[in-house]
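Since the structure comes first, as structure tokens, the remarks are kept for the end.
Omission of a single protein chain aside, the complex is shown with its protein chains in their original locations.
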Amino acid sequence: MSLLSVRNISVSFGGIHALSDISFDVPEGVVWGLIGPNGAGKTTLVNILSGLIRPTAGSIAFDGHEDGPWSMSRAVEIGIARTFQQTRAFNGLTVRENLRVAAVAGAGHALDLGIARRLGLEDSLDRVAGELPYALLRRLGVALALSLKPRLILLDEPAVGLTADEIDRMGALIRSMTADGVTVLLIEHNVRFLMSIADRVSVLDRGRLLFEGTPAECQRNPQVIDVYLGRGGEDA
Amino acid sequence: MHGLTRPLLVSLVVLAAALAAVPLLNEYVLYVAMLAALFAILAVSFDVLLGFTGYLSLAHGALFGVGAYCCAYLTARAEVSFWLALPASALLTAVIGALVAVLAFRTRDLYFAVLTLGIGLVGHQLFLVASGITGGIGGFVGIPSMPEIALFGSPSQQKLVVALIGVWITYLAATAFVRSPLGVACQAVREDHVLAQALGIRIAVARLSAFVFGAFFAGAAGALFATFSNFVAPESFAVLAAGFQVVVLVVVGGMGTLWGPILGAVLLTALPESLRVASTYSLLAYGALLLAFIIFAPRGIAGFLIDGARRLRSARAGREPSA
Amino acid sequence: MTRKHLLAAAVAAAIAGQAGAAETVRIGELHPITGPASYYGLPESQAIRLAAEQINAAGGLDIGGETRMIEIVSGDTQASPTGGVAALRKLMADGVQIIIGPLSSGVAPALTPIIASADVVQIVDGSIAEGLTDGRRMFRNQATVGDYNLALERLAKARGYDSVAIMTDRFHAGFMESQDDLTAVFSEQGNAVVAEEYYKLGDTDFSGQLTTIAGADPDALIVRGYPSEGALITRQVRDLGYEGQIVWEMVSPPSTVMKNIDAATMEGVLNAIPPTTEDYLNLGNPRAIAMAEAYEATYGSVPGELAALSFDALHIVAAAIEKAGSIEPADIAGAMATLTAAEVPALINTYGAQEDGRLFDETGQVSLPGAVSVWQGEGWVPLTDLAAD
Amino acid sequence: MLEIRDIDVGYGGLRVLQEFSIRIARERPAAVLGTNGAGKTTLCRTLSGLLPVRRGQILFDGEDVTALGSAERVRRGIVQVPEGRQVFPEMSVLDNLRLGAFVHGEPSREEIAEVHALFPILAERSRQNAGLLSGGEQQMLALGRALMTRPRLLILDEPSQGLAPKAVDQVGEAVRRIAARGVAILLVEQNLALAEMVAEHAFILETGRCVRDGPAAELLSGDALAKSYLGI
Partner (left out) sequence: MLELLPQQLANGLALGSTYALVAMGLTLIFGVLLIPNFAHGELYMLGGFLTYAGVTAGLDFWLAAVLATVLVMGLGVLVDRITFKPLEQASGLSLMISALAMSIVLQQIATITWGTEPRTIPNPVPGILRTPFASLTYHKLLIIAVMVLGAVGLWAILNRTRLGLSIRAVSQNRDAALLMGIEMWKVRAATFAIGAAFGALAGALLGAAFPIYPTMGVIPVLKALVVLVLGGIGSIPGAILGGLLLGVAEVLIAGYISSELQDIGAFVILVAMLLVRPQGLFGRAQIER
């Protein structure tokens, strides 16, 4: 049985189709990868699932809730959390305050510093987010989403700009999420990284779903390789 | 609320010190100190909106006036006890504040500032036009004094004591508010409202509560002002008077801290008084000092002190301050 | 209560210590010395200082056989209620118990509750708002707005205006609070009020109101407020083609008027207020001329329109102190209540005597009836016969 | 032509470029390739003087330009076509071109004609607001505008982003022609298509460091880059 079920989602901005007729099902407990070149519509999809924008057509069901698409607060309420591609944190607040905001004001429970420990932020609790090194800031972004204790987490390029060591660490973290029963929808440019941790992969190209399968199938698919390297492909 | 212990203790010590000084002051200093205390209440309550939620409202002076006229009317015309009129005025101001907020929060940034400027100007005009209730331009005359408190000193001393306790209560309430889930949500709104929404925070509720909180204490400050002065006139509540003054107090004191605005209120009430001797040049000196201050300490007194303390600490630790 | 007395005693002791051997009589004056209203406030403040210097130069005050000099202590009201109260508190904290002022009607009622409950005597030389005096501690040698209106009412009656329009500065407390009384009197007299319009200090465009007024074409347009707006309104309503009589009700020094309107447009405009410094100068009042000359010599400018009132106020206080033979506020107030104009020879203004010859009535108010003057050439000329020009 | 020596660049606590060094020769158009977040745009902004260098040196034609302001660098011929094209949307196509020539005064008719010859669409749309052009046309405009600046080094920040393949081909063709006039080219890209058309030398940027460099033919063909990107 699938946790998330996306049916015929389409959205257009000013006449341009950003997503057309996207459908897929994400079962519980997996890491589901979503790749595609710039402008393919990956972030748009995350924005729709998290309620930041409304699709023009289509429906979403999640964990028994059939009423999607929904508002941002509703999405959080039913257990969907997200991170942002350009890491967003409350830059004027300390790490501790950031986590407090997410836990207390967002999810409505007490601050749990276990998440900070899990993400290696425990030594930086009193640093102001805006002054954090990049890698810590990215981890803070994930920590904010995890503070909501979601059932599904949407990670928008968590590995961007990280060093190899940090990427490995992020990978381990993502795997550990599924162990805790959190399902992950992972958008990533770093395909090597994605392939190493995803159970299944969808490929988006210019708003359409081009491929769906295991990472190994994906890496062998010539169409995917062409699209991904920006060679050829049909005209938009 | 275990985090409140420290601010509670520190503020109690400061309050005790301030109260201990009361018997030493002459009538003039008592009056100026009382004004400073009322402005401190205004500034702290305003900072919850400006410093913690990130919205610049210029209607705060008008809300201050709502509280003042409400208390004046209740005590002078309806002959309600002051101790009842005080919370009633604060509540009514909070309700009106909520209405203003619902209108104003349809906009943001400079548009929000100008919209609230317009609301502030309308409020001031209404005080003038509704002369049946407010006394119009001639002001509201004959507001009864606060009932005497048998325990302590002269009427002026009692006023200052009540005002100081008012500052203390406002400070504690504001501290509790900004640390409550709502207050934390307000800071999220200030920092990044998209992220706040993505974390499931209902930003409309958060910023509305900040506005209403500010309005409540602005109303209380207004009620105190009315009863302490026995007379109020619309001019005190004009946008160009209290409306801008409270912004200046908070920015000069230091936005986003709750003690900074108190320092701002004290300093900027004392400054023009100390410049009285310079008469013709006093306003020029005031403007120039304000300009110099904002240029050299753009984050206010609080920012200046915090930076200084940090530098001192890292110097003591024997290393450069980290970036 | 004992605490209060202790405090007062302590303050008195401190003052005594400060003043030392050459003890002076400290008189406080409260006027807007800074800010936009300083144009009116500063001349008042300076006229008081001038009067004090003259009295001191002539040997000071004779208080029960003891000679004392006057010391003027200035308080800047900044024309705001809180500024005024702070200034008053400062004066009182400095031991001042005699207060002259304030000017602004917005400040005066804020001071009243404090003065009423303190050991202080006050003489108002500026504000025309009703009330303010009680005849016990609070006096006024300025007219009330009722006195102002009296001249207007007599003028309208004498000229038999069938219709009048009124433009009032709604930031002027005195004019606003007397608006209803004035229109009631006009209606009673048969001067139909066809338009009641408002503007505010600092407005520059009155075309909306004035177009309506010019359309109604009343016999007279009455403008109540300050001269810069008065000049503007006069110009703008003439530009709109209004040809009826324009009547001002405002303190309007010709120098200020001339800076804002040309003489030709002003010609024939009436002004209904109590005589001002300028009027007394025009009438050849020798004391006014002497004061003006001394003022110019000291400050290098002509005295303001209200200077004569402030000058008088100090002389009234001085006379009351000498009459009382004491500097206790209660004694001064008592003497002031019984003072006659003859006992204050230096007065410039011509006050109407009360029935028993006293200067102040039982509420502490002088009688200073308004008069009508007409603009001719470059200044106001008193109008002796109301019925004709 | 351009030599970058060990520069460190960052924002606040974030170090984006670390000990970054490359050398570029005029006659060999170069490409810097890297994924999102590798530091590509930071590199471009640094070269144009919009971001200060914390350490290291930038030499242009043997002269140290590290401390120069953006206007002076433009005058010396360091010209950039920024990421996302950054045309002035509410100004006409012609005004955009005039702005390109800003440091040299008003452009002559010949100069404009030359750009029009290279990009005929710009002549057609001369009076139209730039914001109304399609993505590909805007990229042409950005290139044309940069040419008006009389560049000696042209830095292109992801010019293929968001373009249809046909438009990418056109851009590639245009860049080749510009290079043929003796303008040094530094192409900063994520996608291979354009780099394959234009570059003779390539650098691979990973997390703020240059991890490989070599002749473009070697580096881009075969699997080297595909490995870096796709992790095959």
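The first chain written gets the first letter, and so on, giving A, B, C and D; residue counts start at 1 in each chain.
Going forward, a contact is a pair of C-beta atoms (placed from the backbone, for glycine too) under 8 Å apart; a residue touches a chain by one contact, two chains touch by 3 or more.
As the structure is a prediction and not an experimental result, all values here were calculated from the model.
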| item | value |
| --- | --- |
| Chains on display which the left-out chain touches in the complete complex | B, C, D |
| Sole contact to the chain not displayed, among B:L15, B:V66, B:A226 or B:V251 | B:V251 |
| Candidates B:A78, B:I149 or B:V194 - the one touching the absent chain | B:V194 |
| Which of C:N56, C:T211 or C:N282 contacts the chain that the document leaves out | C:T211 |
| Absent-chain contact - pick from B:V14, B:V80, B:I133 or B:L290 | B:L290 |
| Given B:L25, B:L126, B:A204 or B:L267, the one touching the chain that is not displayed | B:L126 |
| Touching residues (missing chain, whole complex) on chain C | 35-39, 170, 197-200, 202, 204-209, 211-212, 215, 227-229, 231-232, 235, 239-241, 255-256, 259-262 |
| Touching residues (missing chain, whole complex) on chain D | 48-50, 69-71, 74-75, 79-80, 82, 86-91, 95, 98-100, 102-103, 105-106, 145, 149 |
| Missing-partner contacts on chain B, residue numbers | 50, 56, 103, 106-111, 114-115, 117-119, 121-122, 125-126, 129, 192, 194, 239-240, 244, 247-248, 251-252, 255, 280-281, 283-284, 286-288, 290-291, 294-295, 298 |
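FYI, only the chains that are shown with their structure count from here on.
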| item | value |
| --- | --- |
| Touching both chain A and chain B (chains) | none |
| Chain closest to the middle, measuring from C-alpha centroids that were averaged per chain | B |
| Greatest separation from chain A - chain, by CA centre | C |
| Distance between the centres, which are taken as Cα means, of chain C and chain A, whole angstrom | 76 |
| Chain D: positions in contact with at least two other chains | 12-13 |
| Chain C, residues touching no fewer than two other chains | none |
| Topology of the chain contact graph, where touching chains are joined (line, ring, star, complete, other) | line |
| Partner chain A, residues of chain B touching it in the complex | 181-182, 184-185, 187-188, 190-192, 194-202, 206, 256, 323 |
| In the complex with chain A, residue positions of chain D that touch it | 12-16, 35-39, 160-162, 164-166, 168, 190-194, 196, 207, 225-227, 229-232 |
| Interface residues, chain B side, partner chain C - complex | 26-32, 35, 128, 131, 136-139, 141, 145, 153-154, 229-233, 235-236, 241, 273, 276, 279-280, 282-283 |
